[in-house]
Structures are given as structure tokens and as C-alpha cells.
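Handing you this structure, nothing more for now.
With one protein chain withheld, the remaining protein chains of the complex are depicted in position.
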Amino acid sequence: MGKTSAVAARSATVRLVDEQGASGKVRQIFDDIKKTKNLDHVPNFWRVLATSPAHLELIWGQLKALMHPEATGRTSKLDAKTREIIALAVSATNGCSYCVNSHTTALRKQGVDSETLGEVLAIVALFNGTNSLADGYQIEPDVLPPVE
Amino acid sequence: MGKTSAVAARSATVRLVDEQGASGKVRQIFDDIKKTKNLDHVPNFWRVLATSPAHLELIWGQLKALMHPEATGRTSKLDAKTREIIALAVSATNGCSYCVNSHTTALRKQGVDSETLGEVLAIVALFNGTNSLADGYQIEPDVLPPVE
Amino acid sequence: MGKTSAVAARSATVRLVDEQGASGKVRQIFDDIKKTKNLDHVPNFWRVLATSPAHLELIWGQLKALMHPEATGRTSKLDAKTREIIALAVSATNGCSYCVNSHTTALRKQGVDSETLGEVLAIVALFNGTNSLADGYQIEPDVLPPVE
Amino acid sequence: MGKTSAVAARSATVRLVDEQGASGKVRQIFDDIKKTKNLDHVPNFWRVLATSPAHLELIWGQLKALMHPEATGRTSKLDAKTREIIALAVSATNGCSYCVNSHTTALRKQGVDSETLGEVLAIVALFNGTNSLADGYQIEPDVLPPVE
Amino acid sequence: MGKTSAVAARSATVRLVDEQGASGKVRQIFDDIKKTKNLDHVPNFWRVLATSPAHLELIWGQLKALMHPEATGRTSKLDAKTREIIALAVSATNGCSYCVNSHTTALRKQGVDSETLGEVLAIVALFNGTNSLADGYQIEPDVLPPVE
Partner (left out) sequence: MGKTSAVAARSATVRLVDEQGASGKVRQIFDDIKKTKNLDHVPNFWRVLATSPAHLELIWGQLKALMHPEATGRTSKLDAKTREIIALAVSATNGCSYCVNSHTTALRKQGVDSETLGEVLAIVALFNGTNSLADGYQIEPDVLPPVE
């Protein structure tokens, strides 16, 4: 079973747009989000962006193209699990609470177990560490990709 | 007058340890690095860490276990390409020059082409963006992973 | 057994200094903060810094000079709204909860509406993304400012 | 004694796409970039992204909409100078070399002088500092925007 | 109107492992953590990592070696207080709530008072600021360590 979410502590700096009241472009995008992501409600992230419809449209467009390529007629060289692993790696590095929860949920839905999650995050931790070492010593790059 | 460009490019804050002169624990670790990574020379990163042998040992131990699990008798739920993708995602997010070069090289060695590299980095960019949006609006998490 | 939820939501690692009990330098600075910012209470940020009065003084001095230049006899080339936009951009990028709330409040007080807030944060997101792309590809700068 | 400077300066992990050879979608986008930005050459950033045309298209689309709204029939509540100030604030915070150069150039083209540039960056520095203080003390937000 | 803050906020994306039920390697590591850190319970951080025992082992091994060197037969050139100051400086810079709480606690246990804590964090803030200035102006390094 899920986790309680009875009251939010942390809460948005804007008032979330209600699904019920949405119309026009916002309604269209809300419906597209639910359809594309196979959800029965619109997540908070999109309800917040809906306070500025032009930007909701831009950002959903970008995320849909990259994370749901098949829904936009695009090809992708990565599978959905890898895309979500990248999302979690970036979000853990940046410490974004909303995003870590969201992408961990997505990975669980894809059957990722606790050992795999542990491995992903241990590697994220390793490279956050080695990044600071390489920068902390100002090491000159010598392992360079071939550029024909 | 214009800007001077007489400045040395980036170089390490310590003197890199030479392979030839290495002995004892440093020699052992240098050999292990080359063997494990199938290289004929020791990359700068490890030559720099070798200025403090105890820490070279700790960090190589960690990286070998996580990035070359088979060489340490460990199992892994991720393939090598996915591990390097995580490494690149973190390194691009943190802007670490040494590491971006190193992990891009590793991905090329695994046959990753420019469209795939573009896809990985576009997704990294997308989430660096959405992380700052979620934090910029202080959105309360509602997409939560199941915790039994 | 499940997870504990007995932990208080976020709260400071030090005890906030009460306005009523403040005296000496701390009292002076508290009064100056309220007067300069036109507030009837001292925000938590300053009550926390007051646990180390010397540092409260240094940091308030810096912030007053840069964010309330007219109160320190300085000129400024930016207007107050632009200064707060910069503050929000940095705070969203760094994911600082206190600061995002504080600067969003300041922008609302200046009449910034939700579309404008959305535009600011969408641009913040765009550049957090393109920064990671430029670093992720290690692109050599070619668009350089003139340096006479 | 000093340090060696025999190392190559920073350069991209992919081969920049030449303008002359470009065709199809890449050619179209290159032309649109030059036209929209009033340039006679395509900056390195876009030549690098062109190694993966689908992603060049997505990212240019996003940047054009947000930074050149008039060219896409959009309205904007911010002026061009403010948009570039946000870009520089984020880029300085993230330490992106390409981007800092690019956006400083854009600001200079808009007539921003050295004192104004100094003011922008001093405010960026101030908030990078106060962000770390607010987080370093885990201060509970009390200055909250009105949410009707 | 204000915002509610009545409920526990943040909670882990995995179910914390109970001490009572732990066995095998996890039990051994839990006991070692309590013994090394002189605690009567296992902190949440380690109970979470225990969801992936292989990674609990790797990370505890690294932290024990670096933060409790005497327990691993290592020498250290820094004292415990300095090690914890570094931990807090990094954690405040990255805005990690768990870690800021944990390392502030450790410093208090070592007798660090509020003025000292204020001084540490004021210096952390100063350099987060000057880092963004140095990067924001792309200043070429000229104060270089001697490299013999």
C-alpha cells in the first residue's frame, strides 16, 4: 500500500489548478498527460505549471517528446527504464524532492527492485564524489572520445 | 587591449605520479586499474590520486566494485552501458570536464552513436530544467513510490 | 514495521532568537531589518543568523547594500523587481526552500502575476538545461564578449 | 616551479557540424538560428547539437519560444535584457563556461556596462551565499507568498 | 492565507529496515555502526541503505575509513572536528537536509558553539558566493599551487 499523504508540509508557491475547472488549452493538456502517462489524475507538477498555460504547453511538449517518444511518432535509442534512471540520477544529484519521488515511482512501476535502486543510487553517489575529486584537483582530461 | 590568451589550460594542482616510478601499493593499484579497464596506461585521475596512496586505494576500491562488479565477484542488475550513462548524466549535471570526457569515451567504446548521446544529454537537460521548476515552485510531492 | 512519521517538518538546527529579548547590536539590526524591509516582524532567516551576532551583522550589511541600495546611499543600475528575479533564479537553481518562498513573496508584492512568474521559472529551467548540455558536450566557447 | 601548460584547452566531445555541409532539417534550423539571432554564423552550441538533429530541433524550439518570443508569435512579460540576466544568473551559478560567455556577450550587446554587470554578479553571489546559509541552518520558511 | 504544516513532511522512498529484524551482514554492519559511532540505535540513513545490503556495506566501509580512521587502523592528518566541518560545508552547499542535521549534531557533540557554527556557515556562504563570481566572470587562475 502507498504512503500517507494527509497533509503537505512543504507546499507550492502558487495555487494548484483544479482539474475539474480546467478548460481550453489547459484541459487539452491535462487530458493528454493522463492519456500519455496512463493516469487517472493530473500530478501536482502539471497542475502548478498550469498557472501559466503557455509554459505548461512548452514544458509538456518537451517532456512528452523525450520521455514518451512513441506517443509523438519519434524513435528512441533508449528504453523507458533507462530514461527514468537518467531522470532519477539527475534529480538525486540536484536534490529535487518532487522529482526523486516521481522517478522512483516510475522505476518501481517498471519492476525495479530495491537492490537495483540501491545500485543506481550508489553509482550516482560514486560519481558525485569523483566529480568533486576531479574538480578538486583540477585534473587535465586525458581520456578523450574519438572525434573523427 | 584585448584579452590575454597566454594562460595555461587547466592542469592539476598536484604533480601526477609517474607510472614508471611507482612501487608498492601504488604499483599494485596501477596494475589493477590497467588490467581491470583493459588500458595500456594509467589515466590522469588515478595518477593524481596516487599522491595520497591511502585515498587512491579507497577510491579505486569503490569504483572497481561498482563499475567493474564482475572483477570483484559481485553481481549487478545494470549493464555496463547503463552504468556509464549514469556516470555521464551526473558528470554533465555537475559540469565536471574530466569526467564528461572520460564517460563519453567509455560510451563510445560501447558503440553508442551520436544520436544516442544526444538523447541521453537531452534527457539530462530536460530534468535539470524540471528539477529547477519543481524546486522553483516548491511543489508538494504527490507521485509517491509504494512502500510496503 | 512501517516508517516513522514522528519527525517534525523542516526546522532550524538552532533556536531562533526572539525579537522581544533582543538587545544591543542584535536589537539594532532587527530594527533596521524591519524598517528597511517595511515589516512588522523579523523573518526567521535573520532570527537564526542572530545566534551569531557578528555574522548577522556581516550578512545583513551585504544584503542591505545590494538589495536596498537606496537605504545605504548607493546607486543601482537595476530595479527592485530585477534584483528579486535574480534572487529567485539563483534560489530555484539551488533548490533553497526558504529562499524560493521569500523571493516569490517579494515578487508578488511587486505585482508580478502568475504568467510572469511562469515565464521567469521557464527561463530558469531552460538554462539549467542548456548549461548541462554545454557542459555535457564540453563545448568550446566561441560567443565571446568584447574586451577592449 | 610552475605547472606545465602543454594540455589542450577545452573542446567538444563531438565533431562540430559544418554549416557548409548542412542540409535538410539541420540546414533549416541553422538558417533560422542565424535569422532569429541576427548572426552571420552558427554558434558552436548549435553546431554540436546538430550531431543529433532531432534534439537540435527540440532544444532550438524551446529556446526560440522563450528567448525570442516575438519570433514565434508569443507575448512576453519580460524584456530581452531581463531574460538574458536570468540566463547569466543561472549560468554563473552552475559555472557553465560556454553559457557565461554567451550571455555576457548578449548583455553587452544590449548596452549593459561593467558596473551593471558587476551588480548582477554581486547579487548572484549574494544569493548563492544566502541559499547555502538557509540550507545550512535548515530554516523553516515563514515568508510565504499569498496563495488565494 | 497561510499554508498548513501539520504533518511530517519528507519521508523515504523505501521502507526503513528494522534493527530488530536484521540478520547476517546487515546485522553485523548495524552493530558496527552503533559501536563505532557510540549510538544505541541505527540512524535512518543506514536503515535505508540496508534495503540493498551490498551497497550498505560499500558505503559504510568508505565512511568508516574516512570518518573513523582510528577504528580501521588508519592514521589521519585531520581531527574529528575538522572532518565534520568539511561534511557540514559540503552538505550546506548541496542543501542536503538529512546531512546538515546529522553533521550539525556531530559538531555540537564536539562542543562547537553557536558563534563557531555561525562562522563556519558564514565562510561556506562567502565561498559559494565567490565561486559564482569567479565562474560568472570566467577568471583565469593565476594563484597556482607549487607543483614540484
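Which chain is which? They are A, B, C, D and E, in the order written, and residues in each are numbered from 1.
By our rule, contacts are C-beta pairs under 8 Å (C-beta built on N, C-alpha and C of every residue); 3 or more make two chains touch, one makes a residue touch a chain.
Every value quoted in this text rests on a predicted model; they were computed, and no experiment measured them.
> By the document's own contact criterion, which visible chains does the hidden chain reach in the full complex?
The undisplayed chain, in the complete complex, is in contact with A, B, C, D, E.
> From the list A:Leu49, A:Leu63, A:Ile86 or A:Leu121, pick the residue that touches the absent chain.
A:Leu121
> For the full complex, which residue in C:Ile33, C:Ala50, C:Leu66 or C:Ala87 touches the chain that was left out?
C:Leu66
> I need the residue numbers on chain E that touch the omitted chain, in ascending order.
Against the left-out chain, chain E lists 8-14, 43-45, 48-49, 59, 62-63, 66-67, 76-78, 82-83, 85-87, 89-91, 93-94, 96-99, 101-102, 104-105, 107-108, 113, 115-116, 119-120, 122-124, 126-135, 137-146.
> For chain A, which residues reach the chain that was dropped from this view?
Output for chain A: 88, 91-93, 95-97, 100-101, 121-122, 124-126, 128-133, 135-138, 144, 146-148.
> Touching residues of chain D against the unshown chain: what are they?
Looking at chain D, the ones touching the missing chain are residues 8-12, 95, 97, 100-101, 104, 114-115, 117-119, 121-122, 125, 132.
By our rule, only the chains that are shown with their structure count from here on.
> Would you pick out the chains that touch chain D and also touch chain E?
Correct list: A, B, C.
> For chain C superposed on chain E via Cα atoms, how large is the rotation, as a multiple of 5°?
Superposing the C-alpha atoms of chain C on chain E needs a rotation of 125 degrees.
> Name the pair in B-E, B-C or C-D that forms the same interface as D-E; by residue number, over half of the contact pairs must coincide.
Answer for the repeat of D-E: B-C.
> Hey, which chain ends up farthest from chain C, C-alpha centres compared?
Here the answer is chain B, farthest from chain C.
> Compute the distance, rounded to whole Å, between the mean C-alpha positions of chain B and chain C.
The answer is 33 Å.
> Go ahead and note the Å separation of the Cα centroids belonging to chain A and chain C.
Taking the average C-alpha coordinate of chain A and of chain C, the gap between them is 26 Å.
> Two-or-more-chain contact residues of chain E, please, as numbers and ranges.
3, 5, 7-15, 54, 58, 95-97, 100-101, 121-122, 125, 132, 144, 147-148
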